[in-house]
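What follows is an incomplete set of chains from the complex, kept in their original frame.
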Amino acid sequence: MNNTIDIKISAAPLHTQACIDWAMSPHCGGIDVFIGTVRNATKGKNVIRLEFEAYESMAVREMTKIAAAASAKWPIHKILIHHRTGVLYPGDIPVIIVVSAAHRDAAFDACRYAIDTLKQTVPIWKKEVFEDGEVWVAAHP
Amino acid sequence: MEIKVLAFGIVKEMLSHSSVTVALTEGATVSELTLVLAEKYPAIKNLSSFAIAINGCYSTADTLINAGDEIAIIPPVSGG
């Protein structure tokens, strides 16, 4: 962890503008931001809420790995990955990724790499709660 | 040796606990742990897959387990 990488897992709401402000710099020409939001439906069923759980110490470690790998692969300036835990409702923000760079291609590539990899490796789980039941996403064949 | 195994998400529900303790022989590997877990908690065989983390890192089948390691069952992740 250093001052070009900001990783956080928190039960508190994420603050988009503060995340962007952290990454902005007069050294940068472009910032790419990915904001995940809770959809009110999945596969045609209404989603009442999501419940996120994390293996926090390992999740922070894996998120830090992603940020370090992105910094090594692309000429980026700063990268921030914040993920929320607990109960979230449609429209809420579970994840924010911000990448600043001198040139936009690196920011786009690194940001997309970060969210794609987060979804594959970071030990965070979500349960979708519907009107008539609930399911842990991706758990079953 | 007695090994404490952390459970998260659906595994915590399957095991009804946030951690369980299993007995392993000294020098056991992750593949032996997996067999013991599947026998004692057959529900986890219903998962599409799962990994074992040792001290916060993904392991492979032949990773050795030592007394005092922090062990966790990692069902398919779904963050973001």
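For reference, chains read A and B in written order, and residue numbers begin at 1 within each chain.
Here is the rule we go by: contacts are C-beta pairs under 8 Å (C-beta built on N, C-alpha and C of every residue); 3 or more make two chains touch, one makes a residue touch a chain.
As the structure is a computational prediction, the values presented were derived from the model and not from experiment.
Each kind of chain appears once in the view, while the complete assembly in this file is A x2, B x2.
Everything below uses one rule, namely that only the chains that are shown with their structure count from here on.
Taking each chain's centre as the average of its CA atoms, chain A and chain B sit 26 Å apart. If you check the complex, the residues on chain A that touch chain B are 36, 52-55, 57-59, 61, 83, 94-95, 115, 118-127, 136-141. Only residues 6, 8-10, 12-13, 46-48, 53, 56-58, 72, 74-80 of chain B touch chain A when the two sit together in their complex.
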